[in-house]
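Every protein chain but one is kept in place in this view of the complex.
For chain A:
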Amino acid sequence: MIKFILKKIGKLIGLLAAISILSFVLISYSPVDPVRSYIGAEIARISPEQQKNIEAYWGLDQSKPQQFLQWAKAVAQGNLGNSLIYRKPVSEIIIERFTASLALMGLAWLFSGVLGFFLGILGGMNEGSTLDRFIKTYCFILASTPAFWLGLLLLMFFASYLGWFPVGLASPAGILSEEVSFVDKINHLILPVLTLSIVGVAGIALHTREKLVEVLNSEFIRFARAKGESGMKLLWRHGLRNISLPAISLHFASFGELFGGAVLTEQVFSYPGLGQAVVKAGLGGDVPLLLGITLFSVVFIFFGNFMADLLYVAIDPRMKIKTVND
């Protein structure tokens, strides 16, 4: 087990190194000019000499590999630099923003998982029925629905037309952060969470349905029925056990899509999370923040996949023996 975890951590380090190089190369060839984005509109009032001075101060006159090494060294020491648009350390922003996103993504992850699993079971148990076809169609439509579009629809209907929920942000405007109540926070969370949950349902539901159909047609279900087991007991003893593990691991492995969905959803709802920060960083040419969030998202997605693998090893008896023999 320890060997397995160490191996995975080694892989993460390799992955991080590769992603840093790749994103650094991409950014250094992009038209983003750090000096320009740092100074902003005042750029016209600064002489070319002064610009050169700032570039030299930041090390932009050095060669690209040298720049990378300098940045990588700082990152390895835990220093992600300062954000150009927020004027704060990148790590601080990531922690702050991620905490906000965590509520959104965590809830959406939970809801979509439970709902998707449930719908998948309903469909799989009634394969070919009207209910099954309805669930399938619903999932296919969802799977091809962009999160931002659904978010806009919900916003139009529930916030604008019905006026049930606020239009955006994580708390009411014009109120001190100490005065924001828990209810306010929940109220602002509902629509974004709903958007992300609805979009996340399709994958898990279709997968669970497919897996359940496969399991129900398997030899061991036939044998269990021949042994006199039936109905819910049969599903509980042999069905759920065999479909829940793949479903859970699939759901953990979907952290990437979750993050991608959060980026769009937060943008639509002006929700001050990590997703919104990454869009701002990209548009504002905030290189340190952009790179910082990129690396963070790699760790986040890796963590999801790692949890999926770990669950398999911890729960599935077949995997246990294999790793012991490794």
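In this section, a residue touches a chain if its C-beta (ideal position, glycine included) is under 8 Å from a C-beta of that chain, and two chains touch if they have at least 3 such contacts; residues count from 1.
Here is the rule we use: contacts and distances are computed from a predicted model.
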item: Missing subunit (named according to UniProt) among the choices "Nickel import system ATP-binding protein NikD", "Tripartite-type tricarboxylate transporter, receptor component TctC", "Peptidase" or "Alpha/beta fold hydrolase"; value: "Nickel import system ATP-binding protein NikD"
item: Sole contact to the chain not displayed, among A:Pro31, A:Pro48 or A:Pro317; value: A:Pro317
item: Sole residue of A:Gln51, A:Ser91, A:Thr145 or A:Asn242 that reaches the chain not shown, by the stated touch rule; value: A:Asn242
item: On chain A, residues whose C-beta touches the chain left out of the figure; value: 218-220, 222-230, 237-238, 241-242, 245, 316-318, 321
